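Just one protein chain is left out here, and the rest sit where they should.
Labels for the chains are A and B, by order of writing; each one numbers its residues from 1.
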Amino acid sequence: MSRNLILLRASGLAGVLTLLLSLPGCVPPPDLSRNVVTFHLSAQPDGLHPFNNNSGDRTIIFNYTQKSLVRIDLATLETFAMLAESMPEISEDQLYYKYRIRKGITWDNGEPLTAKDVLFTSKLQVCPLTDNAAVRPNYDTVIDDVILDPNDPYVFTMKAKKVYATNAEIYSEIYIQQQSYWDPDGVLDRYTFKDFYAPDFKAKAGQDLVDWMQEFNNSDNSYLPERLVGLGPYKITAWEADNYIELTRKKNWWGDSDTSRYNANYPEKIVFKIIKDAAATKMALKNQKVDVSVNLGNSSLLKLRALDYFQDAFDSEFVPEYAYAYLGLNMRPEEVGRVPFFADRNVRLAMSYATPVDEIIEVLLYGNGQRQTSQTSPLVPSYNSDLRPIPFNLDTAAMLLTNAGWMDTDGDNIRDKVINGRKVQFKFDMNYFGNSTLSKETALMMKEEYYKVGLEANTVPLDFTILYKKAYEHDFDAMFGVWGGSGSYSDPVQLWHTSSWVNKGSNFVGFGDATSDALIDQCNSKVLPEDRMPVERALQKKIYDDQPYVFLYSRVRPTVIHKRFANRNMYSEKPGLFTNNLKLRPEFAKSSSPLTPEQL
Amino acid sequence: MVHFLLHLLLQIAGIAAVSALFGVALQPNFQKCAIPSWKAFVPFYNLWTWSSLTKNGPFVFLLLLWSFPLPQWWLIMFSFGALLLLTLDTYCLYHQQLPGKWLMALLFTAVAGAVNYYLDGSLLLAANILLFLIPVALLIYWGRSAMVFDRDAYLATEFSFQQYALKQFKRNIPAMVSVYVLAALVLIAVFAPYLANDQPLYAKYRGKTYFPAWTSVFAPTTVDTVYNAAGKPERLQFDITNWKALKLDEVVWAPIPYSPGKSDRYNRDYASPGGPQKFKTVEGEIIEAPSRFRHHLGTDLTGADVLSGLIHGTRISLTIGLISMGIATLIGIVLGSLAGYYGDTGLRTNRIRYWLILAGIGLFFFYGGKLGFWWLGLLFFLFSLFLGWLLSRQKLGWLTDEVHVPVDTFVSRGIEILNSLPRLLIIITITAIVDRSMTLLMVIIGATSWTGIARFTRAELLRTRGLEFIDAARSLGYKESRVIFRHALPNSLAPVFVAIAFGIASAILVESGLSFLGIGVPDDVVTWGQMLSKGRQEFEARWLVYWPGFAIFVTVTAYNLIGEALRDALDPKLKQ
Partner (left out) sequence: MFKYILKRIVAFVPTLLIISLMAFIISISAPGDPVERLLRAADSEGGTSEQSNAAAQQRQELRRELGLDRPVFYFTFGTLAQPDTLFKIADQTERKALVKLVNRTGNWEAVSRYFVSLKAARKAHFGINADELVKARMVAEAGTGDSAAMSAADSARYATLKNEYQEKINLSNISYGTLMGTDDERVILTKFDTLQLLYADAGYLAKPALALADVKSAYAEVQNKPTRWKSFVPTLQWHGYFNQYHLWLFGDVPFLRENPGNRTRLGMVRGDFGKSFHDGQPIREKIGQRVMWSLLLAGLGIFFAYIISVPIGIYSAYKRNGWFDRASSIVLFVLYSLPVFFVGTWLLYMFANPDNLVWFPESGIMDPARYNADTMSFFEKVKHRAPFFVLPVLAYTYGSFAFLSRIMRVGMIEVFGQDYIRTARAKGLPEKQVVLKHALRNSLIPIITVFADIFPVAIGGSIIIEMIFSYPGMGVMIYEAVINQDYPVIVTIFTILGFFTMIGYLVSDVLYGIVDPRISYK
């Protein structure tokens, strides 16, 4: 009897447990009637401080919570006025930029946005005590002073330090902050730009400022939702770490009447769901837990497209990006005592000929990717269209190598050459970012082809920092890299100017000579895009001729938007789409059932 | 060549280790053997003895061997057949003859074969697990009854623990089966390059005879030039030539004509085992793959053959499991026995000597490690030793007082610390710093998993050091080291073997877990865990999840079962 009793207990317990487990065992079908956009983020932004953090995901969110004076239009790639009434009036000498702020723009507490706020923001952006070390150089090299108009609180003038390409767009990335919120008793007013630029500023900065900055830089300002205030149509209402960030539409926001692409605010909420893992992301899309995603793998999207129910639910596209992948070839290796494999242009050209770019695109990107001929994407207006991609041709490559004096004298199928008295085998290291499967597969495919022309590439997976540390030290033969380009003009100095090679900037490969430097300087000295364009093209030609990189492909961004939203636009420029103007389609507004094909 | 030798070395070490493990554990004259008998290290010696233990054992052993070079579904059906055959054998050993066991075996084999040939994906897995469990269940059932059956017989005879343990182990049928499975796995590991290789085993091309698969192991970049009819030279580098594209006069392909991780352009993007697969003929037209060139377990994203990956993965898993546990055992036994034997008060020396030894070690690392003059370091070390020895003979009062070396405290603290951190975490952290390499991984796993063994050894020695025969040995004036390692230790090893067996299992799990997370093993090495993680990226490719999972499961189970069996067999000793 008793053992039956035990058995009973045991089985009873088991039963209860199974019940417990299966009780919630049915997830409700996705509720498609709610006017909420769920946006997939593959990583949590490293804080949303208006100045101090710098991750890509942060800017995505700022598109909805913050506003800048001017910004780039995703479609046309031209800069246009946002909070300003129009683009600045540029003085003759192109050093003074006069802005006029739109009337009727109010902060959440009803105060109007005035030039004082802009002044405050600009100061913060360049103040050495702000924790924005990473981006400050982009600003303190440009903004010399901000002069308020004494009789019009909505007008101010930005005085530039020198005539420089980014002068006119300098305010496109600066998110205007409210002075009366951050700095009610005007600590910053006591300091001028002069003070900030004084070499010994840190020494003689007053205690008041130091303390205030302590407060301002405090990491609470980058995490606590209530502190993350801005001019945008949405405000952050919840942030659960590694889980989601919730944006809610502001009540009676200044721009409510405005329905332009950047000020529209149709969804009640925008939820940024953080799913780090590719497989899980795919599942979430299958289950319609995510409405919008801009970072899937190409193959995942293709696989998803094969499913009818996915096709019914989602509108998906491969949108070309400006970011491009390259194999950097160290042009000046002797400087760090490495073997000069790629010092000779012929060899670099040979590398380009021996690289099966088209096949890589076909295989690894599933045909969704374009060839890149130089540092500028074909989509950008300033692209030099007479540059032709270098075809895949092993014979030409072999010939070029032989011309360069590399041949296989000892019959081990690896080319060799006598360099200052020493016979050197053509065995070079190919560094790449170990966590990226794409780079890995690419590396392996290229290795195969190089081997056929008698070059032995030794693929070296490296951690991110080490990869770039080696790069900055010029301590590499060849390295994989990706430049996350943008449609707007990006200063070529960092990447291509010889100075940036000398003081270990991003010119890893040591490209450049006086001509290229001259071209770059010219570029930067032109404020207006149309003046700049021919010079940019010349620079592209120059780079194309020297082949410092084996230019691989410009990536595509697999973009997915749920069909329950109308007004779905996708752009090449980051972040690829604007969720605030996604309109919930009326036929969904009622029904909460999982959608059926005929509803679409 | 060096690489090949290293591999060979690892292989032999591995086999030796596995043989030694059970060899030592089950040597009939186990008590007396101070060091494991040389036979223990002869590869397969023990496996063979076991296989000869049961009736038809040799037959089963051979059957397992034969069955492996065949395509996968044959492989599985034969092993299942063998499994059942063994089961029936056991039954017949202890009960009266069962008629028609061959018939039954054949029937079962057929079923298994059919299942594996026609089913796919989740069903296939389910069926296989079922097919695997039926015989195992029977084995356990009959095995137990067998044990019950002749325990009395043993109690009747005069009692020798080792023989008892040995017999117990032999009676534990699941364990015996695991031993066979293991043997098979080891064989697969050893012959992997000849089981799965995209270079033919034998090829005749333009009148020349080659053995590419053979050269692929230890001379991968063999180059040869042949002349075609027109007398035009054609350069043939074995590792990059696409042998399938050559017009070979005669050719014998490896059972699985694909290498692990090598992408097959025509079956890229998860070709399913059952689905259509393409093959490019010598003439260059692309046809539906003939069954000889099918990917029997499908392919992954880049078109790498899964089965070949599995086969070569066996090599990795076993090597990692055995070598790392070997290291762990070494550390564990040494530290454990020192701690257990000496305790905190056992090891006495006088102060000055103690200090000088420590100083000597310090100096050794200073000159050796920091300045790179190892010989100088060694010199200093020896000198301080000598000095210590010298001074310890003088009477220097306080300096030469006797002090205890708290060995036990040190060791137990160390164990405590290691245990207080998740092993996976430690390993991940370390592997993230050091650059990826198999050897390092093994060392790391080994260096972090010795605690269990050390604990057991310590406990055992704490017990044994009090026993008479140790005192006897001491009183005979043997050196301490001799007493520890030749008298005390061998009689304390019993539980350690259990720990080792389980340890290997967990080491394999850790490795596959690491490569599942994408850390640890180098990129170009194909492992089970890594394949599984690929499969996870693409759920539709079930075969990428199930087969590696199944492989890991089988291996781990085998080791666990053996561990279990050892524990059961040695249980009374543990209980004492």
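The rule is simple: a contact is a pair of C-beta atoms (placed from the backbone, for glycine too) under 8 Å apart; a residue touches a chain by one contact, two chains touch by 3 or more.
Small disclaimer: the values here were computed from a predicted structure and weren't measured.
**Q** Where does the absent chain make contact, in terms of the chains shown?
**A** Taking every chain of the complex into account, the missing one touches A, B.
**Q** Touch as defined at the start, partner being the missing chain; which of A:Asn53, A:Thr121 or A:Asn581 qualifies?
**A** Of the candidates A:Asn53, A:Thr121 or A:Asn581, A:Asn53 is in touch with the missing chain.
**Q** Among A:Ser91, A:Ser219, A:Thr259 or A:Thr409, choose the residue that contacts the chain missing from this document, as touch is defined above.
**A** A:Ser219
**Q** Could you tell me which of A:Leu444, A:Leu495 or A:Val556 touches the chain that is not displayed?
**A** A:Leu495
**Q** For subunit B, which residues reach the chain that was dropped from this view?
**A** Interface residues of subunit B facing the absent chain: 122, 129, 133, 136-137, 140-141, 144, 362-363, 366-367, 370-371, 413, 416-417, 419-425, 428-430, 432-433, 505, 509, 512-513, 516-517, 519, 529, 532-533, 535-536, 539-540, 542, 545, 548-549, 552-553, 556-557, 560-561, 564.
**Q** Over the whole complex, note the residues of subunit A touching the chain we left out.
**A** On the side of subunit A, residues 1-3, 5-7, 9-10, 13-14, 17, 21, 23-28, 30-31, 34, 36, 38, 42, 44, 46-47, 52-56, 131, 133-138, 211, 214-215, 217-219, 222-223, 238, 240-244, 246, 271, 273-277, 279-280, 283-284, 286-287, 289, 295, 307, 309, 323, 325, 332, 335-337, 432-433, 435-436, 438-439, 463-469, 472-473, 480-486, 490-491, 494-495, 498-499, 501-506, 513-515, 517-518, 555 touch the unshown chain.
Just so it is clear, only the chains that are shown with their structure count from here on.
**Q** With centres defined as the mean C-alpha position, give me the subunit A-subunit B separation in Å.
**A** Distance between chain centres: 46 Å.
**Q** For subunit A, which residues count as touching subunit B in their complex?
**A** Touching subunit B from subunit A are residues 278-279, 282, 297, 299-300, 303, 363, 411-413, 434-435, 440-441, 444, 448, 451-452, 459, 461, 463.
**Q** Provide the residue numbers of subunit B that touch subunit A in the complex, in ascending order.
**A** Contacts found on subunit B: 221, 223, 235, 237, 240, 265, 268-269, 301-302, 432, 436, 518, 522-524, 536-540.
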